[in-house]
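Removed: one protein chain of the complex. Kept in place: all other protein chains.
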Amino acid sequence: MRRDPMAYLWLTLGVLIFAFPIYMTLIGSTHDASTIGRGDVPLLPGPLGAENYANAWNGTGGGRIQGQPAGLMLANSLIMALCIAAGKIAISLLSAFAVVYFRFPGRMLTFWLIFVTLMLPVEVRIIPTFQVMVDLSLTNSMAGLIVPLMASATATLLFRQFFLTIPREYVEAAKVDGAGPLRFFRDVVLPLSITNIAALFVILFIYGWNQYLWPLLIINDRSLETILVGLTKMIGNGDAQNEWNIIMATAVMAMLPPVAVVVLMQRWFIKGLTETEK
Amino acid sequence: MKRRTLGLASAGLALPIAAPALAQGGPIEISFWHGLPQPLGGLLEGIANQFNESQRRFRIVSSFRGSYPETMVAAIAGFRASSAPHIVQMFEVGTGTMMSAGRAVKPLHELLAETGVTINFDDYLPAVKGYYSLSDGRMMSMPFNSSTAIMFYNKDAFRRAGLNPDQAPATWADIRAAATRLKATGHEMPFTTAWPTWCQVEQVSAIHNTPLATLDNGFGGLSAELAINNPLMLRHLNTLVEMAGENTFRWGGRDGAGDALFANGSAAMIHASSGARARFVRELPGGVANMGVAMLPYYNDVAGAPLNSIIGGASFWAMNRGPNATRSADENRGIAEFFAFLAQARVAAAWHTETGFLPVTKTAFEQVRTSGFYTQNPGADIPIQQLLRGGGQMTGNTRGIRLGGFVEIRVIMQEEMERALQGGQTPQQALTNTVTRGNVVLRNFERSNRT
Partner (left out) sequence: MSRPAPASHLFRGTALPWLLLLPQLVITGLFFFWPAGQAVWQSLLREDAFGLRSEFVGLENFADVLADPTWLASFGRTLLFSGSVAGLALVAALFLAVQADRNIRGASAFKTLLIWPYAVAPAVAAVLWLFMFHPHIGIFGRMLNAAGIAWDYKLNGNQAMLLVIVASAWKQVSYNFIFFLAGLQSIPKSVMEAAAIDGASPRYRFWTVVFPLLSPTAFFLLVVNLVYAFFDTFGVIHALTQGGPGKATETLIYRVYTDGVVNLNLGSSAAQSVILMVLVVGLTFVQFRYVERRVHY
């Protein structure tokens, strides 16, 4: 362990700057709505923590908010986010592998076609996309929440970048061993990709977790509501007064699973690192 | 209870025909998309549940679809995919778009005529009824949550400045005098506004019987043009810019952003939505005892002023399922009965007292008054009084606004006002620019929507 005072300084500063809004959310969730609305949120916790969290969990806001209980929404979000992350990673691994390790006509065009999907945001194509969902009977279902979001261009790009750094000798060695592409993929590429997969899992899980517009559009059935939709429902746009304390308590609850994923993945990082000494 | 009996009798008549549908099992589902976030959304859905529990034939399935613009897009996407909701809540500035929606919507008067359900619209406040009807009085959509703009002021701040806390400034001259006095005695922000275009342009025009646009503010047709480039608006914008220069007026931001400034005690006077009352009561330092409520001020040298202010809020529109799909008679019946339920005095009264929106019918208003609500909540009846200013007779300039693309026009107005307040242009230029840019929007709308 080295002592590095400058590193500490910068990191502490970094944490203060970047984690401050989270701290504010935590503090805000322990006060009452009027205090926060006035802007008087102090830097120390207040007395209403237990009450706010209980209300947020039960889907009541002291009787004023009538939403779904948070437990159900969290479960929906969890399923959705896990499936999206796993699906995106699996599909992108395959696609990146194909694009990097084979030469076939239309290779680069395919890559660009995949990549171009990042450049037409969903808000623009909402109306025709909704039509497709209706035609495929995917509205109001968990499948409808997950499948359209499973093709990720960023994950494919990341894996492409990473695969390009794998030394060519590995491929040659595998060929000499008589291994086909799929064996190579399973025995060489996958183990090497662990840290990237872990990083991507964090990102994609949170991406799926934070989806707001898409679930709002296609879900009618209350029992499929996600926590983010529930949360954003409470924020509104200035016409009504906000129950800031419940909003912040719900926001904290909504943050916990992604944070848990981050902490778990941290362990994977380190574990992956010590096991694969390159 | 005449309405109720009529409804029940009609149900009795319709029953044999409807029996097969019911026999298939379960009430007929009516989907209802709205744009009210919590807690108001929850209260609205509660009312829908009350309707569900009051009868067994129909079931309203409500869902929140995001902000008003997002709900609008969802309804459009649904319509184009032939799965539009039965009922959609549309904000008042989207009325122009909905009016031109052709067969996407089922006009309310048609719905009621076909289903034989009656709702007494003469009982509705004229400003509310007028906003959502055709020029000949036929209703197009079902009013529900309506508000208007009023003035709130901080009594403590008045006291400290030596002003009478029980007497609100009634004219713009009074406002300026009060603001100057407040500033002189050390108050940092005498006057601000929320919903700047609504409060400072639309309301000001209506109150002074001045047109915002030609053809009765657009009620007369799609070829209307903006008319805010008039002496009254020039005078008013000059007033605001001068006050800003004297630091007696502070721009609170677009839309509802200004509310926060009054709620936390920074601003002494604010023009805001009547619906903000609930928030102010909760957050204002000193609570409701410190909150003064008054009607919007006017220029007392303008002939005829003050007339009624115009409403804000939203209404409910009945939609057809798709471009080539209408609703069955049963579904229409369900929609109509739900609307009739909403028109009941006790429903409207409860919505008013719980949320701060207006009681949209005179009967509801009377009910609330006789219950003593207004003695316990002083000032809660001021918005209604203001809507009845001028004797309840509206003119072409006070019925409301029926312009297509009006959301975009509001943004344009806000942008131009911001530039004027920054000192980047004169008020005259701001008005001219608004008219030029706004007319482009109107012409585009006309082009896309002419039949």
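A and B are the chain letters, set down in written order, and residue numbers restart from 1 in every chain.
Operating definition for what follows: contacts are C-beta pairs under 8 Å (C-beta built on N, C-alpha and C of every residue); 3 or more make two chains touch, one makes a residue touch a chain.
Note that this is a predicted model, so its numbers are computed, not measured.
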Chain not shown, its touching partners among those shown | A, B
Among B:Val73, B:Met295 or B:Ile384, which residue is in touch with the absent chain?
-> B:Val73
Residue positions on chain A contacting the omitted chain are 1-4, 6-8, 10-11, 14-15, 17-22, 24-25, 36, 38-39, 41, 90-92, 94-95, 97-99, 101-105, 107, 110, 112-121, 123-129, 131-132, 136, 147-148, 150-151, 154, 156-158, 161-162, 164-165, 168, 171-172, 175, 180-181, 184, 195-196, 198-199, 202-203, 206, 209-210, 212, 228, 231-232, 235, 247-248, 251, 254-255, 258-259, 262-263, 266, 269-270, 273, 277-278
Interface with the undisplayed chain - residues on chain B = 69-70, 72-73, 76, 79-80, 97, 100-104, 189, 251-255, 257, 260-261, 264, 266, 323, 405, 407-408, 411, 414-416, 418-419, 421-422, 424, 441, 444, 447-451
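Definition applied: only the chains that are shown with their structure count from here on.
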Which residues of chain B touch chain A in their complex?
-> 31, 36-43, 45-46, 61, 63-68, 70, 73-74, 76-78, 80-83, 255-257, 259-260, 263-265, 273, 275-276, 278-279, 282-283, 285
Write out the stretch or stretches of chain A touching chain B in their complex.
-> 33-34, 37-40, 61, 64-67, 126-127, 130-131, 133-135, 139, 213, 216-217, 220, 222, 232-241, 243
